[in-house]
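Down below is the structure, laid out as structure tokens.
The chains shown are only part of the set, and none of them has been moved.
In this document, chain identifiers A and B correspond to the written order of the chains, with residue numbering beginning at 1 in each.
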Amino acid sequence: MSKPYVKLDKNNAAVLLVDHQAGLSSLVRDIEPDKFRNNVLALADLAKYFKLPTVLTTSFENGPNGPLMSELKDTFPDAPYIARPGQINAWDNEDFVAAVKATGKKQLIIAGIVTEVCVAFPALSALAEGYEVFVVTDASGTFNEVTRHSAWDRMSSAGAQLMTWFGVACELHRDWRNDVEGLGTLFANHIPDYRNLINSYTTVQNSK
Amino acid sequence: MSKPYVKLDKNNAAVLLVDHQAGLSSLVRDIEPDKFRNNVLALADLAKYFKLPTVLTTSFENGPNGPLMSELKDTFPDAPYIARPGQINAWDNEDFVAAVKATGKKQLIIAGIVTEVCVAFPALSALAEGYEVFVVTDASGTFNEVTRHSAWDRMSSAGAQLMTWFGVACELHRDWRNDVEGLGTLFANHIPDYRNLINSYTTVQNSK
């Protein structure tokens, strides 16, 4: 009766980045801003690294919610980009759903702002339509811990798998030998402790 | 085997505010008082905004538990108001159940003080009778985190969906275009960060 182990597969996964907008970012207070920005960019970098089809969407970006984080635009210049005219649940927007379907993937990796709305609503809708949903909890932000845990409980009960960007990268990569340098660079760019490990190691190696 | 996605529907939802009384408020220590009051008033405002039928109830209000928060009386002057003579579980009071049934709704949005009693007991009873139950965790308060998490676990295991007032408002509204100004005002009145976003945006707009 337990959830089965659905393993992320880089040939069958797409990434949905929902409402990572400059204005909405000021609402995120369950993760520190330095760390949150780093997590979002790490997820973007891994999406690009694994060449996962990625869909961008925003809510009311010409109003107070503000523009999409500029780094995301830069990372995905050719990705489908749906500026929703009003739908709060991205899944209520036909263009968004069409873009998701156009990827041809059954595994959806979702992150956004704020967790209990912009992430949870499309996650629940996608689950209801039979997709396998992986929520990237640390690239999603919200008001506080009460809000976060309520959202996690609702999504997990509905069948979503809660993951973080590092676990997503590792499960997609499977084996370091597929590309040691590539994965190492991804980690070094987003995990200071890992960067330090590599630097210390390399320094001693080189001093031989 | 997961919980299905039951979406809040403003035509099918009622709000139950249970024992938000002046005396009992002093027991609430898992949320800071400024924030808790704001969350309760936000839930009340959204109930009114979406014209959801709302039922008020109190426990022993002429004793130490104290009177209902006066703002709630003011917001809902015509709502059914059941001052229970002794029943701890509001669902054990016939008038309360009658008032709930009179709303004709199947979705119940519940909040109150304290979470593990005044919220959990009627939530569990309503679930047992087939209602769809949505607990507003951040408009419900209790003694501490141990108490809160025990209550959440019991309610979630029994089938309740844990939400917060912001998620409830968003899921009921569905689309900003239904009324941009109305929803924006609700958020500005209860989310200082959102108020700031709107003020900054408007100021620049107006200075054009």
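Operating definition for what follows: contacts are C-beta pairs under 8 Å (C-beta built on N, C-alpha and C of every residue); 3 or more make two chains touch, one makes a residue touch a chain.
Just so we're clear, the structure is a prediction, and the values are computed from it rather than from any experiment.
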| item | value |
| --- | --- |
| Full complex stoichiometry in copies [only 2 chains shown in place] | 8 |
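The rule we apply is simple: only the chains that are shown with their structure count from here on.
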| item | value |
| --- | --- |
| Distance between chain centroids, defined by C-alpha means - subunit A, subunit B (Å) | 31 |
| Contacting residues of subunit B [partner subunit A, same complex] | 1-5, 7, 31, 137-138, 152, 156, 161-164, 166-167, 170-171, 173-178, 180, 184, 191, 193-194, 196-198, 200-201 |
| Of subunit A, residues touching subunit B in the complex | 1, 3, 23, 26-27, 59-60, 63-66, 85-89, 92, 114, 116-117, 120-121, 124-125, 127-128, 143-144, 146-147, 149-151, 153-154, 157-159 |
